[in-house]
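What you see is the complex with one protein chain gone and the rest in place.
On to subunit A.
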Amino acid sequence: MSADPFEPQAPGARTGHPGGDIGSEEVMGHGAMKTHFDEPSIDFSVDQTLLTDNTIVEMRSIAARYPEVRSALLPMLHLVQSVEGRITPAGIEACASILNLTPAEVSGVATFYTMYKRRPVGEYHVGVCTTALCAIMGGDEVYSALQDHLGIGNDETTDDGVITLEHLECNAACDYAPLMMVNWEFFDNTTPQSARDVVDALRAGVEVTSTRGARVCTWKQAERVLAGFPDGRADEGPTAGPASLLGLRIAREKGWSAPPPPKPDAESSNGEEHNA
């Protein structure tokens, strides 16, 4: 099975899921299929690090948010990725030392979750949902179009280091299927062409805006927000997309509403309704 498993006349070559499973390397054509269970472990031979004293201070500030410090581990690992571009041995050591855990305990957590990456991620992480509904609505076509267009396989990065491509499991936007995510921002109702346009723009350095979100930041910047350090972009983007508003719009058109509450706009001085 060679480089073009997604030829339209031979859909069988896909054998189902771009997600595939162990041993499906030949199916993907572009490289080995990885899941979070069969990925290689963290490369502990890497000894360089971009973590600074300031990162350590920020890690401690994350720990201070929680009644018990170990709860800080997930956001701390997001912070590691925001600096290192992936999970590194130095990042694991730093988390372990702050939380008084062993590096093995931290690695055990880091390797459980799909968002933690063991290899360097590109500037932009592009994900295409290929769970059943999106896949059937066209997610498979979008995903294979991007593989062909970028010349990379799942969980691989373009040579220029700009795009890492990954197929995703359901990302909770099924009313906008097929769904693509760029650095975890929504790109709704994607087609093969719109997906190619987005990655072309990203590779050309053109600013791209999510359909229901902000101007797309870098993957590292996104990881920093997930670690709990806001980037000031919360006010960008719409309140809701058209599909989210459809029921509301129809209700307004038809004059439908919930029954009026017994005392509309009850003031704060009023507390007896709990006996209703």
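Please note the rule applied: contacts are C-beta pairs under 8 Å (C-beta built on N, C-alpha and C of every residue); 3 or more make two chains touch, one makes a residue touch a chain; residues count from 1.
What we mean here is this: contacts and distances are computed from a predicted model.
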item	value
Listed names "Heme exporter protein C", "Pyruvate synthase subunit PorA", "NADH-quinone oxidoreductase subunit F" or "MaoC-like domain-containing protein", with the criterion being the UniProt name of the chain not displayed	"NADH-quinone oxidoreductase subunit F"
Interface with the unshown chain - residue positions in subunit A	8, 11-12, 15-17, 19, 21, 35-37, 65-68, 70-75, 77-78, 99, 108-109, 112-116, 127, 130-133, 135-138, 140-141, 145, 168-178, 181, 183-194, 197-198, 200-201, 206-215, 222, 225-228, 230-231, 233-235, 237, 239-251, 254, 256-259, 261-262, 265-271, 273-274, 276
